[in-house]
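Working notes, structure below.
Here the complex is missing a single protein chain, while all its other protein chains stay put.
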């Protein structure tokens, strides 16, 4: 069985093996194999192409940008998504503006180990996909399955644009697949993860699994939730979302990041503006609470949406 | 006549004069009086309390945070909002988390000269209110009038929480008022800038004035737009917005920042989720285009919403 | 007119040693609790770095500022943190100073001058500088602010900007760099290219000091001098100490990347054991003293752990779920 984390490692391995332009740069990713072991053995397998960086997020991204200008395909690892704020300036103001300003593409991939885990606390739990989506010029991905972790990372490396790759730490170890895909839905397309007729649950990342669990709960009551996995939050596949809402008439957006301006807000804004007539009821969103992510497992469990709060919201939406 | 910029200067002067805890720190704000002269003469009037910093946004904010912990009330100036990305980590991860984590408030004010001006280009034009609103723990203000620039800055200094004060450079010189207010609407309350019955235009910052101009245009056709000036985008006064939509049944959100997860998206998400039944038609949003802010005046004029594009959107919304 | 620095006395040494000892016993306990699965989150220890850390914390005064970092359990205790609050934080007691909202090394009580680090390395450097600036603006003098970081931390922009800004304002800031040769797994050779981290001092225009991080007497002396010079108006002081951490980066890490030759070198010596030998050699303490001090430390730690385990955990229902102190500024959309 291949874990989500192993899929990320294998995607990097394949990228290194098949594309001589690819190299890896980041803290502790060399011999040590990375804080999460996403680059385990790669420095041995690809000598000189998996480089330990100093503790310098701004320089890490800046170096990736320069390398990309020269034709390389760097994949850089932030040790945690939370530390990417120290490299954010280079991501949003340099990588993201380069093509628009100069016509020179900036094919870098910035890997962000994202999202909450028990005991992670305020600085090892953040979901920053909404932040990076706000600035123009970035592709922001949130793979929710082992297959997507693999295929979307490979596709990211092939893409000429800068990619913020929000891989979810909660899925690293326990999400498993039999085998890796040969073909995959392209970046930018959402996926119906579970078909249903009664309401559309639009979600991404680790919340896909909470949403699927909530759908199971509702199925026991005879209601069928359609679960849409966005996969990519920018670009956001409005068409697939609208088509789902057209089928169900109801929209529940579930996001682990904070509410203000989050993915849920953006999806609701799109559906309300472009598919108002499709909605039979007010859309609903569930996000994490608007505080830093608490450290204590008991608090954390309540801070983020879970199958049961999603199910409760779905019941309300369905007037059950 | 007092300009918007002068109001900001006078608010800082008053804060310095009335509260010994207040001091100012930032690039070129001392003898030089700041890149925009928002601190002109203040270093002479308040010796030792208006300090030139090195070219170090991260340190500027970090120093403000430490000072606030010790009971001071620092106001720091970013030379342009765009450069605040270099101090963003301290703003969102340190200032914004301090109270939640430790119970110690962090009363800093970070002034961001924001928004587009002709010829400003990608790095001197950004509107970052949505970015700072996404992280929990910050109050994010967008004064659109001379009076608000003054009273909201004073109120910011008095507040125990960190404030990101997005003052709009486009308004600095040409927006004028007869006199400064003695009383003001508190932070967190939106204002009906122009009453109307046909549609609610919810906006903030420089877009207030484009929206008011659009309302004039529509008035010539006999339609009355109600223009809501949010004033504060976080907290966001959902009640006032909902009350307006309840009167008009139609919602047009106008924002100068980028669309994805912007203020317009958040307002539409709130109205759709909390006031769905109030809407007689699909809400509409207009934002800047999703590219860096172009440098050339001809491109810039098309990049951001203007009275005429707002009026056009309003006409569509009203099926005129 | 700098006042002379008082020499380190026997009683200073013993006092510092005893804090190191409590710290070591406490950290051993934390490691055991971690292995037993009783800790919420990670455990990051300072084993091997106690001599340096205690020398900072114990020589600061009430009213000074201290922003400890990852490996500063000893310095924290010396500065006034308690065994009880440490355990409360790690074990997730609702009565801990962080109330379950933050954990482990992120604890602090900022209003008491004991700053609560954020994870982003380097970030505390400007924060302590700012605290000192505010105190100066208030007319206070004679206070000092200290923060610690590792060799890795010196590569951050925050360290650079913070130390530079502090130097410009000649603030009484102490930046203590524990050069333990690794940042997580990254060796010095991938972290910096200067011959010595102390070479950075001149580039900021600050005074540099070197300490042997394995030698308590040297750490006490060096830090005493540096703190004194800062207090007397000498501006920022950069202290670089050489040592190894004798544990993994966190308790999940076996530190197998640490080179054997380094472990066997002088740097690999255990500062606590060296201090004990010194105490015995100098006849400042007997073997019995050491044993009874250790017993005392163990009793304190075990008692606190037992007590904490019976304490309530945070109750989500009692949380107000707001990050703002001002009631009128609160809102919580999207969380029905």
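By letter and in written order, the chains are A, B and C; residue numbering begins at 1 in each of them.
Everything that follows uses one rule, which is that a residue touches a chain if its C-beta (ideal position, glycine included) is under 8 Å from a C-beta of that chain, and two chains touch if they have at least 3 such contacts.
These numbers come from a predicted model, not from an experiment.
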Missing chain: touched chains present in the view: A, B, C
Omitted-chain contact residue, chosen from A:29, A:42 or A:59: A:59
Candidates A:97, A:145 or A:240 - the one touching the absent chain: A:97
Contacting the left-out chain in the complete assembly, out of B:54, B:103 or B:181: B:54
Sole residue of C:45, C:116, C:168 or C:230 that reaches the chain not shown, by the stated touch rule: C:168
Residue among B:72, B:86 or B:128 touching the omitted chain: B:86
Residue numbers in subunit C that touch the chain omitted from display: 155-161, 164-165, 167-168, 170, 189-195, 199-206, 235
In subunit B, positions touching the absent partner: 27-28, 30-32, 35, 52-56, 58-59, 80, 82-83, 85-86, 118-124, 255, 259-260, 262, 264-265, 284-292, 294-299, 301-303, 313, 316
Missing-partner contacts on subunit A, residue numbers: 23, 25, 48-49, 51, 53-54, 56-72, 74, 89-90, 93-94, 96-105, 136-137, 139, 159-161, 186-188, 234-236, 238, 266, 269-270, 273
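Going forward, only the chains that are shown with their structure count from here on.
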Euclidean distance of C-alpha centroids - subunit A vs subunit B, Å: 30
Chain centre separation in whole Å, for subunit C relative to subunit A (CA means): 35
Centre-of-Cα separation between subunit C and subunit B, whole angstrom: 40
Subunit B: positions in contact with at least two other chains: 89, 93, 96-97, 100-101, 136-137, 234, 236, 266, 269, 273
Shared-contact residues (touching 2 or more other chains) in subunit C: 98, 101-102, 106, 118-120, 157-158, 322-323, 331, 333-334
